[in-house]
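Just one protein chain is left out here, and the rest sit where they should.
Moving on to chain A:
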């Protein structure tokens, strides 16, 4: 009796298993050599929208491997020249410069480079900006009146801000902001500020958790990127209805604008298709896909307007930081030494 029960169970499981395997094409389990391999740390929705529009326009199939900025950057370095990746897309520039420093990027085509303003491509011409995002302070006006807002991001290290702000220090987004501070303010000031962060800030898992904690009144304010707030405002406002944004401006480290990068890998087995992909996403058509994707990131293509809800990029008074020298490894070391990582 018992054995029969088990055998029935086995039969059922076997059937389920076969159905499960049968419903999937084999190429979902391995990199499909017929498709362009895109390693993307960018938002899944945006990457998917770009890939679908590109395939529709060119007939070239695209397979996306998801990941985070830093881990994917280091992964590409570990994989070296034999990496299956053809294209790398990041959310922030430090991961891209890491791959660039390891000489794993192919040179950018001139035509692609000319699709974005000259200040958004590195002098090495190894990669290009594909989108941009701005640092903001999200605050809950019932917990933190507008008059008491900090003048500078650096103020948040002062003792009166103890337990009054949150951020997501484990994420590449925040680490890019620290990299911007390191480039603009120098090592000692950054070190001191990180010490203040360790004692003052509540570390949350990501930007959304930070925004929602501020919205719920658990903490007065938090450092995030702008688009999480605009995305929520465009939707249900469930996670941001009780909050407002404060832009630091004045070339403050808190007004840092981070560039998302795109590049073709030197070891790509499909260099022509990879170059085509990068040219497409920075073209007016590709940048329009970004604007329409509701990702609320800034478009960077020449002559392409970002989503109307956003204050224009030029009005943000970002600090004059060269995005191509941002050093993520140094930031990791400083944050590890400060006991944050």
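The working rule: a residue touches a chain if its C-beta (ideal position, glycine included) is under 8 Å from a C-beta of that chain, and two chains touch if they have at least 3 such contacts; residues count from 1.
The working rule: contacts and distances are computed from a predicted model.
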> UniProt protein name for the omitted subunit, picking from "NADH-quinone oxidoreductase subunit M", "Transketolase family protein", "Iron ABC transporter permease" or "Cytochrome b"?
Replying inline: "Iron ABC transporter permease"
> If the hidden chain were put back, which of A:92, A:175 or A:200 would touch it?
Replying inline: A:175
> Of the residues listed, A:149, A:203 or A:285, which one is in contact with the missing chain?
Replying inline: A:203
>> Tell me which of A:150, A:180, A:220 or A:239 is the one touching the absent chain.
In response: A:239
> In the whole complex, what residues of chain A lie against the chain that is missing from view?
Replying inline: 2-3, 6-7, 9-10, 13, 16-17, 19-21, 23-24, 27-32, 37, 44, 63-66, 68, 70-71, 73-75, 77-79, 82, 84, 170-172, 175, 202-206, 208-209, 212-213, 216, 218, 239, 332, 336-337, 339-341
